[in-house]
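Dropping a structure here in structure tokens format, bear with me for questions.
Just one protein chain is left out here, and the rest sit where they should.
Labels for the chains are A and B, by order of writing; each one numbers its residues from 1.
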Amino acid sequence: MADLSLDTSGVTASPRGRRVRGYWANVWNRLRYDYVTLFFLTLIILIILTVIFAPWLAPLDPNKSSMAYRLKPVFYKQFMLGTDEQGRDILSRLIYGGRTSLMMGILPVVFATMIGGFFGVLAGYAGGKLNMVIMRSMDVFFAFPSVLLAVAISGSLGGGLINQLITLTVVLTPPLCRVAETSTSQIRSMDFVDAARASGASTLSIIFRHVLINVVSPVFVYASTLISASILLASGLSFLGLGVSPPTPDWGLMLSTLRQSIYVQPLVCALPGVAILITSIAFNLVSDGLRQAMDVKA
Amino acid sequence: MWLYAARRLLMTIPIGLGVTIICFTLIYLAPGDPVQSLLPPDATASDVAMLRAAYGLDKPIPIQYLIWLGHAVTGDLGTSIQTQRPVLEEVTRALSNTISIAVISTVLAFAIALTLGVIAAYRSGGIVDRIATGVAVLGISVPSFWLGVVLVIIFAVELGWLPATGMGSDGSENFSFLHWDQAKYAILPIVTMTLTPLGIIMRTTRSSIAEVLAQDFIQTLRAKGLGKLAIMRHAIWNAMPQILAMLGLQLGYLIGGSILIETIFTWPGTGFLLNKAILTRDIPLLQGTILVLALAFVAINLLVDLVQTVVDPRIKRA
Partner (left out) sequence: MSTATTTERRFQTVPPGDPNDRGGKAQPMLIVENLRKYFPIHAGALNRRVAEVKAVDGVSFAVLKGETLGIVGESGCGKSTLARLLMHLLPKDAGDLIFDGETVGPGSTLSLKDLRRNLQMVFQDSYSSLNPRLPVEESIAYGPRVHGASRSQAKKTARELLDKVGLRPDLFGARYPHELSGGQKQRVNIARALALNPRMLILDEAVSALDKSVEAQVLNLLGYLKRHFNLTYLFISHDLHVVQYISDRVLVMYLGQIVEIGPVDAIYNRPKHPYTRALLNSRLSMNPNERVETAPLVGDPPNPINPPSGCRFRTRCPHAEAVCETRMPSLGRSTDRAAHLAACHMEDPASGHSLAGPPATSLPPVQIRQ
């Protein structure tokens, strides 16, 4: 039996029986009309699918070199985008190279989110001395510009795929940790966390049930902006010879080796960079759009 | 104010120390024994041990760190293995080359970004706004090393107006900004360097000014009858601290991260030096360069913080 002075605002049933939408449904609803973001999101999905199905989509063998067909221009016979200085098909090498570049863009961000997120939430929730220790340690890494840090670690560890992955993860962890920490401390100071503590919940339960769902979205949005930076850093490192070693196709590496030949076939030599540019722009615009869709109070 | 400055300086010291620790330990990440690589393969064990002792590599690592730190503080960063010249000398010479183009790029980026950003915020949604947003996206997405290659292709290969690489026709000895013959070597590097900071500063300018314009006191000014131009002046002045902070940060990034651009243009700055040191495994040079660049970045950040407290009265100087 309810109190007679019932709060009746909003009790009138809507004619279509409107179901309450969840948070992500609202985000999707806003994204639906953002055509720019949708276009680039489709582009990214296409790129990812292309590189996954590289063996079926690449017209020729990316490693098959041929002295007769060195540095041919675009649309030369079967070489749609020309050939490189060893006579290999550029298009196929771009498609296969995309595997390395995309992997170097996405994987380090994923790892850095997990590691940085863990430490950030820990520091944000615990506060006090633990917070200080963790954040000051991260601050030391912040004292390096990212390119310098990447080059320094990479230069010391040596080249290779695994080392590049480690380098990029280390470079990307401090910013993610900081974002996670800021977000978590903000949530920590809110009354509903106190209410959860007042119900006798353990710290772990509160973090998983109440804190994480609020922290996930700002961290996720920030992580998505880091993907393009990671791709750029990775290709920069490969360009300097600190990434995968030849003959593995990689966009940055291709740019580096083709650089010698810009006087012969300038257009062809610029192509790997175009691939990097387009992918980077796509990720940037999509993460921007995502941020706008998630920013407004759902 | 000076008390605050002193306190900030004090807080920077632990970070500076942390930076030195990282610079020092990086070398130990390297696979392989640094001493072995210096000797011919038929060296005897006693030779190895002797060389190790000579370099001080037989002492425990923390001791080595302290010795190295002690030397570094007095300015002795060791001797480059390749050129046999003192590291500090090499680095300072290269640093001046890097700073010259970095500063010019930053100033250029700031000027263009501020103008475009203000116009974009003033006529929000207009054509300048769209161009500005496009440039901003390009700035943060473009790989700088690729842009350099493209510019070289256009201006050096196809058109032949500007030289492709180098700093002056006689190496960097005769370089001077005052003579076109020499100065033209700097144009492409500067243009390449400008784009990314341009994009970032423009974005920051636009969003800062938009943020300020959305505040209540702007409405008060409009209600008092202030013209749009005067309101923009107020908005710019209020947004300045954030913009200046980003400016300083970008300058720091340019100085510390110049390796890619300098490699493309063979510009003999600290980035180029770094590249050379990595390729030749010149450990003292590598350590020294990284240390100087990192500390320069820390110093620039500190400066930006202090300028912020002067410019932004909201920051407590407690």
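Convention: a contact is a pair of C-beta atoms (placed from the backbone, for glycine too) under 8 Å apart; a residue touches a chain by one contact, two chains touch by 3 or more.
As the structure is a prediction and not an experimental result, all values here were calculated from the model.
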| item | value |
| --- | --- |
| Per the touch definition above, residue among A:133, A:162 or A:190 touching the missing chain | A:190 |
| Residue of A:42, A:205 or A:245 in touch with the missing chain, whole complex considered | A:205 |
| Interface residues of chain A (partner: the chain not displayed) | 2-3, 5-7, 9-11, 13, 19-20, 23, 189-192, 194-202, 205, 209-210, 213-214, 297-298 |
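Criterion: only the chains that are shown with their structure count from here on.
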| item | value |
| --- | --- |
| Inter-chain centre distance, chain A versus chain B - centres from mean C-alpha coordinates, in Å | 24 |
| Touch list for chain B against partner chain A, complex | 14-16, 18-19, 21-23, 26-31, 137-138, 140-147, 149-150, 152-153, 157-158, 252-253, 255-257, 259-260, 263-264, 274-275, 277-279, 286, 290, 293-294, 297-298, 301 |
| Chain A to chain B touching residues, read off their complex | 136-137, 139-141, 143-148, 151-153, 155-158, 228-229, 232, 235-236, 239-242, 252, 255, 259, 262-263, 266, 269-270, 272-274, 276-277, 280-281, 284-285, 288 |
